[in-house]
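Every protein chain of the complex appears in place save one, which is left out.
Up next is subunit A:
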Amino acid sequence: MAEEKKLFKVKIDNISVEVEPGTTILNAARQIGGDIVPPAMCYYSKLKGSGGKCRTCLVKVTKGSEADPRPMPKLVASCRTTVMDGMEVANITSPEVQEARKGVVEFLLLNHPLDCPVCDQAGECHLQDLGYEHGADGTRYEFKRRTFEKIDIGDKIQLHMTRCILCYRCVFTADQLTEKREHGILGRGEAAEISTYIHKALDNEFIGNVIDVCPVGALTDKTFRFKNRVWFLKPVDAHRNCENPKCCGKTVLWMRGDEVFRVTARKDKYGEVEDWICNTCRFDKKEAKDWVIEGPRAVERHSVISQGHYVGVTKPKDTLTEVLDGRKPKLLMDIHNVSEVNRPGIDLSAIQGPAHSDDFNKK
């Protein structure tokens, strides 16, 4: 008979949960779910070795364990600290943790350019959410922020080093998904930057996943660059039979009308992908006929992405044609005759990179 595994009893914010030995506090909190889950900018459950960099998941351990009930002297990173039997953890119930998290957010935003109006990640950015939920209203930083030139990593991925918070997720992704990693961190401390060796292009079948794991807008999809804002697009679940055996082919299409503007992997509520997708699915299949569309993606109600998506609307029957004996109502103006926006001749989703002035001015 298999011997029964002893489960550790942990109390997080006065909610008890039994988890296996070796589980981190963060994962124990995720098993409970809800508001008590500490936010994480660098930890990614699908990436081995990730975590411990950003310090947003700091929690207070008020009781070390059943055997040694002393509290831990300092706040600990919950993504790297494993649970002990009888451990008691305070996250949202501890003002000390909230205060520390506010400081961490301020530090993360020290060098962040705050160019959200320009950034393609705005609306689905974890740093934006973190700043709104835990950050202060203003910054006390008065010095020049570090700046970098934006770099093209390959022809499909753009790196904005100014926005990077050095979470190392993309490095782990490249390490674990591809055989040969070609980018890493150069320099140390404030001078550290994600870079390829002498701007070498990244050309691996799965390198596009670094876009999905990036919690900020540092790595963005160049085929989607400046095309549209995420909250004007409609996410739908879709799949296709990908020829690549390692690719699951299950994606989210970001559509507007029949145009597919962007393809991403499916992300769960912690912003982590459910399964990796290959570059062909992500960058090359930008037509609705390439995909089998399953249905609209459930978007959190509080997300800006869900705005303007009128779900569950029942339209009343239009009785006008009946009243007019089958005559159609007279159309006084077709907006496309006047409007310059969404002109049928210019298909933004079909342009390779971002649109430029000459794309619009051509007849």
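Everything that follows uses one rule, which is that a contact is a pair of C-beta atoms (placed from the backbone, for glycine too) under 8 Å apart; a residue touches a chain by one contact, two chains touch by 3 or more; residues count from 1.
By our rule, contacts and distances are computed from a predicted model.
Considering only "Na(+)/H(+) antiporter subunit C", "Carbon-monoxide dehydrogenase small subunit", "Phosphate transport system permease protein PstA" or "NADH-quinone oxidoreductase subunit I", the record for the omitted chain gives "NADH-quinone oxidoreductase subunit I", by its UniProt protein name.
For the chain left out of this panel, the touching residue among A:32, A:72, A:92 or A:122 is A:122.
Counting the whole complex, the residues of subunit A in touch with the unshown chain are 115-118, 122, 225-229, 231-232, 304, 307-308, 332-333, 335, 337-342, 348, 353-357, 359-360.
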